[in-house]
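For reference, the structure discussed in these notes is given below.
Apart from one protein chain that is not included, each protein chain of the complex appears where it belongs.
Per-chain residue numbering starts at 1, and chain names A, B and C are given in the order in which the chains are listed.
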Amino acid sequence: GTTTTSSSSGTSSSSQGSSASAKNIKVFVIPKQLGNSYFTTADSVKSGGALAAIQQLGATGTETSGSASTPSSQLPVIQSAITQGAKALVVSATDPTALCPTLNSAMAKGIAVVTYDSDAPTCRTLFVNQASTSEIGTSEVDLLAKEIHGQGQIAIVSASASATNQNQWIGYMKQELKKYPKMSLVSIVYGNDNPATATQVTQGLLQQYPNLKGIISPTTVGIAAAAALLDTPQYRGKIALTGLGTPNEMKKYVADGTVQAFELWNPANLGYLAGYAAVLLAQHKITNKEGTTFAAGKLGKYTIGPNHTILLGPPYVFNKANINNFNF
Amino acid sequence: MNDITTVPNLDSGKGATLPNTQANTSKRSFKSLLVWESGLFVVLVASVIGGSILSPQFLTAGNILNLQLSIGEIAIMALPLALIVITGEIDLSVASILGLSSSLVGYLWMHHVPMSIALSVVLVVGALLGLFNGVLVTRLGLPSLAVTIGTLALYRGVALVILGSNIVSNFPPSYTSIGVNSIPGFDISYSMFVFIVLAVIFGLVVHFTPFGRSLFAIGLNKEAAAYAGIRVKRTKTTLYVLSGVICALAGVLYTFRLSTAEYNNGSGLELNAVSLVLLAGVSIFGGRGSILGVVLAVATLGTIQNGLLLTTFPQQAMGVVVGGLLLISVFVPNASLIRRQFQEFKFKKVAKKRSNSGESMGDLETKRILSSATGGKGDMLQS
Amino acid sequence: MNSQTLISKGSSKKTSGDRGDLASRIFRLREFGIFGILILFVGATTVARPRFLGGQNIRFILIDTTVFALLALGETMVVVSRNVDLSVGSVLGLSAFVSSNLYQQFHHVALVEVFLVGLGIGLVCGALNGLLVTVGKVPSLVVTLATLYIIRGVDVLIVGGGQVVANSLPNSFIEVTSSQLLGVPTVSIVVAVLIGLGAYYMKNFRSGRDLYAIGSNPDAARLVGIATSRRVFNAFLLSGAIAGVTGVIWASYYGTIDSTAGTGYELQVVAAVVVGGVAIFGGSGSVIGAAIGALLLNTINSALYVLGVSAFWDQAIAGFLLLLAISLDRGIFVYLQRTIRRKKVLGGS
Partner (left out) sequence: MYYHRGTSTLPEVGKNNGTHMVTPTLALKHVRKYFGAVHALEDASLELFAGEIHALVGENGAGKSTLVKILAGLHQKDAGEMLFENFETTFTSPKDSIDSGIAVIYQEPTLFPDLTIAENIYMERQPRRSFNRIDYEEMNSSVSSIFASLGVALDPRQVSIGLSIAEQQLVEIAKALTLNAKVVVMDEPTAALSAKEVERLFHIAKTLKAQGVAILFISHRLEEVFRLCDRVTVMRDGRFVMSDLTENVSEETLVRAMVGRDVDLSERSEQRSVHEVVLEVERLSEEGVFNDISFSVRAGEVVALSGLVGSGRSEVVGAIFGIRRYDYGSVKVNSTQLKKGSPARAMEAGIALVPEDRRQQGLVMEMAISRNIALASLASLKRFGVLSSKAEKNFSKDWALKLRLKYSKLTSPVSTLSGGNQQKVVLAKWLSRSPKVLIVDEPTRGIDIGTKVEVHRLIFELARTGVAVLVVSSELPEVLALSDRILVMREGSLVGEFERSQATEEKIIALATTTKAVA
């Protein structure tokens, strides 16, 4: 739900000298959609996400968003956050451009706009990038290539046809595939981040391409649906599957061998970094200039890179050996 | 006029059994017509007061603009939809027409078609989409619910074909500012301005012209309407075309407000539009409703949604509020009926002496039965 | 008095069976019409892609259809009584999460208990709809549109940001949908039997016929003493219960459950029911027809994927085919009706 946190004065004064000024800073954390477990992990205090960072710095944080992952559902929420006197917005953009007029008007009012997870490149102060776009694209192809020995037909189960980050990752995947001449990308299908649709399009893939060797699904809903479908003796071990998934969703399939490895970053850390940077920007302790360096609490030192972007780190590869160390 | 209602009585010589108090009865019927609307009005006033108590920002100009922006396109689409529902049909493809129009604007702009031409093309295409719905419903005699579930998928699919994975967002700011700014000098957004203008026109046409009257007649009994010389099929087709054009217009406004054209723009809004129409007091069975109701429903729903956004109310529960509002709004006019039914139920428990258990039936219900004995079966007979 | 005594002097010619036979055949044929379209479709796809009729693909189609056919069973009972239940998707979602979440909350949960919880949730939601419609005298479309939002809202509040993940679900639960009998998913067989029972009930029991009577002419139904409210209430109760149980099956099949389960299913189920020849204004149609409708819609979807139709085209084509199916069905109906009328006039002299 909409959670508002504000630190008690005791802890804030001990952790930050400037708590008096931080106290009045309202930060709104606005994920794409509420009720999505990925964002819950990224934002909540319990998991050490964005709200934890905000609380730690003595500011007031509120998580809010619409109930559907669309700009028209997210936009009124952003607008009302501005109306309510936000000093900083932490936004995962449902659309790279649709939010811009609103976000621009926010910045014009001196509000710091930090995007995380999904960027709106032309209308934000800072973007906290979970992993470099190119790295996700290339590393997933590499992971799959290793499993199928660099040859055979592969397909991609994407989220929606218009999802920016998906399309960017797929672009890099196509480039990386040039390295593996014996691997051919035969189809891209869209599961619309709906388990039933994702399942159905994957079924179609299996029927249309009986010789399919591997599937990449760079979306957590898609990979879980595909894994559930492949989790039968008929397909297990015969069709490789990788992509972006959360450890909890994938544990079963990694344990029984349906999936060997997949990647993700730590969403809590992503949120934490974004929340931390947002408060510092609102306090004018840092600017968004390239080369600016700051210490982000438990995560250590970060430097702002080109295009006003901070990179969280390389994507993390989960496999049988490490997956049980994670719980999100 | 006494001489019609009175037939002298042989036994008692007493006059008419039918009291003839024209003056106060016409006032009463006017009142009963407005029960729904006044109910909505009360809710509206309450939510405005509640909103301004809960949040100091509520009544600021900026917030009121936000309120208008977020409900604008749905409100616009709800107007022609209300007319369609009054005639006893439905259009679930409205949001898909919006999405298709948005995609088309994007596609044309992407291909360097001047905006004025692009917009005219989109409106024409909107009309054609509506015409397609209308032809399937009226000429092939298919149930509109089924047809528009089909075109809901079809039009959205065509939008996907047109735009694919492209997102068009490089619209000139002169257009996109329409989507976010208010009309200079007023605190009214462009979309709300369009809504108000349309609402006035619709209100006049629906309530004060023969065409408007024919909509209600069609909704209540389309066979009798046809016998009275009303062109039922043509009227319905006209409404679908109108709905197509206006949804296309809403699509354009939506595109500019979000400065984004993509194929899934506005997906799922059809149920919101239908909710709005029902909240407005338009009977889903046709023949009842008013444009004033639509206006009040837009204001009420917009206010409540916006007010809740300004509080710490969990947004996930917005559905609970919208649904609850919908239920309450239909319940209130029924409250007396339910109460009466309950009383009769108690009365019958006592009165029942020789009868076995059976369905109890109140006079009011019976009245409804007898009055609606035409049974709305026209559809079945025709199909 | 006894009606038999009146019959003694009956001397009229034998009733002309022609018209009645044909008329009732039409209504039977309405299902055959849609069935014919299905066969046509499967045939065409199989010619293009023989693999379409492969065992695995049929299993895929069957298991997808299972969910919709089951929902359509409850929906048909409601629609036949001139009502509609738009809340099925939300009920399915709520039940899917709450029931499968039991495994994450408690250590030892029996499969039966999970199904009972799903059923219970469905019953509560169905009873809510039923009460609002029958006691509240609110049109069902409005009621269930409202409960669609409300139940989904409650679901979202309960789920919060959580989810049920496949890892927490025991094999016994997964096997509900993965086990097979002679190569056919067991759950599909069970559901087919349920649908058969549903059809038999609707045809052969008074309470089933009552639903048709209510849908055909609600006022006349009261006049002959049908307990209208009770019957309509029961239809909603049953529809809710079925949606609740379907939620459990859904959870077993997809393994990962968050608050979006079943979103948008209401329109698909209504589409299946309408395509299956159930009159949207009540009174006619059958459970079997609705199930065939569900099968047709899923087959169309699957065929488009199998045919490798571009992902950008398949939705448009699916929408078009849906319209085509309704139009064809209508065409067959009108044709037969005309034939009857001609027969009658010719045979009447």
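As a working rule, a residue touches a chain if its C-beta (ideal position, glycine included) is under 8 Å from a C-beta of that chain, and two chains touch if they have at least 3 such contacts.
As the structure is a prediction and not an experimental result, all values here were calculated from the model.
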Omitted chain - touching chains that are shown: B, C
List every residue of subunit B that touches the chain not included in the displayed model. 1, 4-5, 7-11, 17-20, 22, 25-26, 29, 204, 208-210, 212-214, 216-217, 220-221, 223-231, 287, 348, 351-356, 358-361, 363, 366-367, 369-374, 377-378, 380-381
In terms of residues, what is the contact footprint of the unshown chain on subunit C? 1-13, 15-21, 23-24, 27, 203-206, 209-210, 212-213, 215-217, 219-226, 279, 283-284, 338, 341-342, 344-346, 348-349
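In the analysis below, only the chains that are shown with their structure count from here on.
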Testing understanding: with touching defined as stated, what is the shape of the graph linking the protein chains, line, ring, star, complete or other? complete
Going by the average position of its CA atoms, which chain sits the greatest distance from subunit B? A
If you average the CA atoms of subunit B and of subunit C, how far apart do the two points sit, in angstrom? 28
Subunit A, residues touching no fewer than two other chains: 1, 34-35, 67, 161
For subunit C, residues that touch 2 or more chains besides their own: 156-157, 259, 264, 312
Applying the document's contact rule, which stretches of subunit B touch subunit C when the two form their complex? 92, 136, 140-143, 145-147, 149-158, 160-161, 164, 268, 271, 274-275, 278, 283-285, 314, 316-324, 326-327, 330-331, 334, 337-338, 341, 358-359, 361, 369-370, 372-373, 375-377, 379-380, 383
Over in the complex, which subunit C residues touch subunit A? Could you list them? 49, 51-52, 54, 56-57, 60, 64, 156-157, 159-163, 165-167, 169, 178, 253-256, 258-261, 263-264, 301-302, 304-308, 311-312
In the complex, subunit C touches subunit B at residues 132, 135-139, 141-143, 145-150, 152-154, 156-157, 216-220, 222, 225-230, 259, 264, 267, 270-271, 274-275, 279-281, 283-284, 312-320, 322-323, 326-327, 330, 333-334
